[in-house]
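Every protein chain of the complex appears in place save one, which is left out.
So, subunit A:
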Amino acid sequence: MKWFFKKKNEKKSNNTNPPPRNQEVESEPKQVLKRSLQHNIQTLKEALGKSSDIIYREIRIGKEGTIKACLIYTDGLTDTTSLQDFVMETLMFDFKKEDLQTEITLEHDLISILKEVVITVADIKDITSFEEMMTSLLSGDTIFLIDGYDQGLIISSKHWVERGVSEPEAQTVIRGPREGFTENLRVNTAMIRRKFKDPNLWMESKVVGERTKTNIAVVYIKNIANDKIVKEVLLRLDQINIDGILESGNIEELIQDSQLSPFPTVYNTERPDVVAAALLEGRIAILVDGTPFVLIVPALFFQYFQSAEDYYERSIIGSIIRLLRHLAFAISLLAPALFIAITTFHQSMLPPALLISLAAQREGVPFPAFAEALIMEITFEILREAGIRMPRSIGSAMSIVGAFVIGTAAVEAGIISAMMVIVVSITAISSFVSPSYEMAIAVRMLRFVFMALAASFGLFGITIGLIALVLHLCSLRSFGVPYMSPMAPFNLSDQKDTLIVLPKWKMSTRPRLISQKNNVRQQDSASAKPSPPKK
């Protein structure tokens, strides 16, 4: 299959032949500010059109109020209160005082006086180009232009209404921090920074998207993360050439290794503690402005079975729950397929009492087992999808109808056998056990493939499907790291956090293939083991 798509891709890229980046931008002459205020405002207005949210506040400053100036800001993105208190008040009221007047000489021009002495705002910058000015203005900063000067000032005044830090909705835990990322990149980086007082935590910024100019931060711990992977991540981010990035999912699609695999190779999370743990293992986090979902690479298969809570519970409990999760994965992938295979091909595998009971339930059911399973699975998928998209207030009505249609009525009408309802239900519940939504979707999709294989070849089909699945999983890589590691290639020391979770004092090394340098977490694991004080 792979060669098939590869060739197609190559063809496509030959046809379109994308132009090299930045060519478009460079071809336009760079516009710079002129000395005339009127001209500068006019140019801005032409560029921005009739956008009603751009406010031009013309004022006059100086002792006699002779110098014309203009404050330009975007309404809604700017903190107008602090603009009034710290900028307009100083300019229009304090600046008229005598002592400041005298300092204006030829050496100290007005702009630098204003910047250095007058305006009481933390972040302030000079600008000369229109492009830079436009970007700042549209991200919420205030532009200050003075008549007679061919440069202006950017006064930082970003402030907009945003959602506060709240509990993450997708990855809930009983025990563990309740904070989740927000839509604001700065708040998100702060949440990570707050967990590390380490100068080695580096955050590299990037701007992606020609039109959205979305801010992205690549976060890693310098002396743990694998340099090659960091380089690869930065390279892939640089190669993105697109008009807009609205969610980290867009980035994920543009940088992931395998486009056609149902399995995710980039992990995402809403939880700062998960990101922090990943960073400590040597992984790299990609934060995207405007979404609470943070990407983590490299993402391996077994990572999708790890929940933050595994590490906060005692390891024995965590291990059992993780094993349960693997079992649930197998159930949600194979349960309907096994049921179909055994009841239609391998009846002799059933104990006599069970066979008779199943046969009694199927009596009068008009569909073959495969069709029956398909009907139920699709009905369930529709119900699930409706449950997510629907307004919350009608949710209860739907769950009643759903439970009634799926559960009781179909069985009572004799269309579906009771056992099939049980199988589909346990499958559905199992698929919700996965801590990662992406993995659950992948499994849901593959379940139908396995059902078809089971219906046509029985257990042989399932076996062939499993072999193909394992081959596929082993062929995947996430940023150069084998997807199935530490199972394939097998690594004994990394088994401590794969199927089970060993206690913290046993976690003396980092996953070997991910960080590849600075692998030791705690020097002497024997001394790390707690023991009661000796008398």
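The rule is simple: a contact is a pair of C-beta atoms (placed from the backbone, for glycine too) under 8 Å apart; a residue touches a chain by one contact, two chains touch by 3 or more; residues count from 1.
Here, contacts and distances are computed from a predicted model.
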*Just by its UniProt name, which of "Ger(X)C family spore germination protein", "Response regulator", "Cation/acetate symporter" or "ABC transporter permease subunit" is the chain not shown in this complex?*
"Ger(X)C family spore germination protein"
_Hidden partner chain, touching residue among A:A360, A:I429 or A:V470_ = A:A360
*asked:* Using the touch definition from the top, which of A:L185, A:L300, A:A369 or A:V481 touches the missing chain?
replied: A:A369
*asked:* One chain isn't shown here. Among A:S166, A:S205, A:Q239 or A:Q347, which residue touches it?
replied: A:Q347
*Which of A:L201, A:A455 or A:L513 touches the chain that is not shown?*
A:A455
*Spell out the interface residues on subunit A facing the chain that's missing from view.*
4, 343-345, 347-348, 352-353, 355-365, 368-369, 455-458, 461
